[in-house]
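Heads up, one of the protein chains got dropped from this complex, but the rest are sitting where they should.
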């Protein structure tokens, strides 16, 4: 519940505009500059839930249809696409959890707008299990791929906006070097460009798109540090 | 488990009423004045779960009924009302999460009664996914809208009572200015008045009610800070 | 994974028993005396999940069977027993969350055994949604009531054992007054006696049992502090 507009409105003429407006700024700062700890806790909860949610869609084989070890084996092999999609969604969420966590590590404090932007980010996070399931069920349909990609795009755009806003509003720790600020920004742009390329590949085949996006995500999860280490 | 009534009852005559009662007050303070950290963690968990729960009701289209991209597209378009309700419930929970978090930021400590009042608040939070689903399924029924509104009213009333109780019991940080105390109170009242107006609009049509409440919530999430900034 | 037995076994003859055994005690203390923060976080997560889980069993009325506001109203009235059981389960979990949190507030540190005892407590916590659902579905059956009561008994017994163990093992903050130690113990015993009386009432009728237990729980949530305040 936002709590700082109304006093500004209702009171500014009561007890002297000048004194009051100074008080209001203090009031405003006191309320708006909160530590981002609880937002982090809420985010971790939402991510934890979203990460675990897709396992509910790994349905057991029907006991009635299983009569031998081979039947069970085959039934499990049929689950492979679901498991791959599960892994892919885990990677996506892992990447964006890392992204948000990195940003929040540099936050000195958090105001209401940024809080709401991160809540919008969490909204996109909770949509991920749905868009992943949709893609797994309709793997040959471009519409499903488009929805999946729009989900990733939304995650990227909101996360990018959060960082831009935090930079402009002076919410970031002052000792954060410019290079880090720029690096975080550029990183989102490059990753999103890759995802867009992946999405475009659906002109050829949705499977190419999925494979490409999967490889990009694996790269983000596994590769970068290794290259860095070699260079350092 | 409450742990301070019984000793007061059973012991007060044993080893001298005066000495004992002083000891009891110390005992009582020691037990009752807890830091609200774990309550915050429990709340964040409940909110995270409730926020993510509604995505389970975004059901995939039946694969058997989908034969072309167009079929899938249409099936997704049919999901729009569910997604809008999902967004609306996200906004509601986001607003009340912010409200509770703002209050708890000003708490110096938490006693048993306040803990239980916040647990009652969490009860209302966990009802939100149900009342939202009900409204989505019976969007033209006033009964459904009434249940939804009663849910929001309950959230507001309990949150308001928490703040009143915390103020009266001296649980709030001493340096909290009066204006903030008042502002938090007034904010709940004004928001709840708006919701009540929205609920009343169902005399015309439940859709008007929903649209009105949706706009009020968007306003609370997006607008206020902007106005504040222009004024400052 | 427990990590301190094997070195004690395998190494004690290698590099001098005396030196080694001192090192082992240090080693042991280093590993065993952990701060209970992560256990608290795990517990809050489990409680948050268990608290929210029962809302999944509030099923929407079948849209096909609803043709008027009255139909919907009646369908919602039929949900009342489920909602009452939901509330009851919320109370139970709230009481035991408070109980565990109070104990952990007094813990100076946590060893492996206590960790496992609290994990056993969490096991009983996760059973609560099941036993509550069972009782709601078979409200006239003594077997269902027995299962419900056994669940509460398990919660109480494990929580009591945790406190006893923590006291005996010196894991409690040294400045914790004896009265508090005793009060926490006594409180569990008295509450459990009440629950047992409630369970016994099923000889007359399970509904009497449920009503009695419900009142006891409401008393624990609402009443005690009021009495305390009047006395102070």
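By written order: A, B and C. Residues from 1 in each chain.
FYI, a residue touches a chain if its C-beta (ideal position, glycine included) is under 8 Å from a C-beta of that chain, and two chains touch if they have at least 3 such contacts.
Remember, predicted model here, so these are calculated numbers, not experimental data.
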Option from C:34, C:105 or C:164 whose C-beta touches the chain left out: C:34
Candidate in contact with the missing chain, chosen from C:45, C:94 or C:198: C:45
Option touching the unshown chain, where B:48, B:72, B:171 or B:191 are the choices: B:48
For chain C, the residues touching the chain missing from this view: 1-8, 11, 21, 23-28, 30-32, 34, 38, 41-42, 44-46, 48-50, 53, 111-113, 115-116, 119, 122-123, 126-127, 129-130, 133-134, 137-138, 141-144, 147
Residue ranges of chain A at the interface with the undisplayed chain: 40-41, 44-45, 47-49, 51-52, 55-56, 58, 60, 63, 66, 69, 72-73, 76, 87, 90, 94-99, 101-102, 104-105, 159, 177, 179-180, 182-184, 186-188, 190-191, 220-222, 224-225, 227-228, 231-232
Chain B residues touching the omitted chain (full complex): 45, 48
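We adopt the following convention: only the chains that are shown with their structure count from here on.
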Numbers and ranges of chain B residues touching at least 2 other chains: 41, 44-45, 48-49
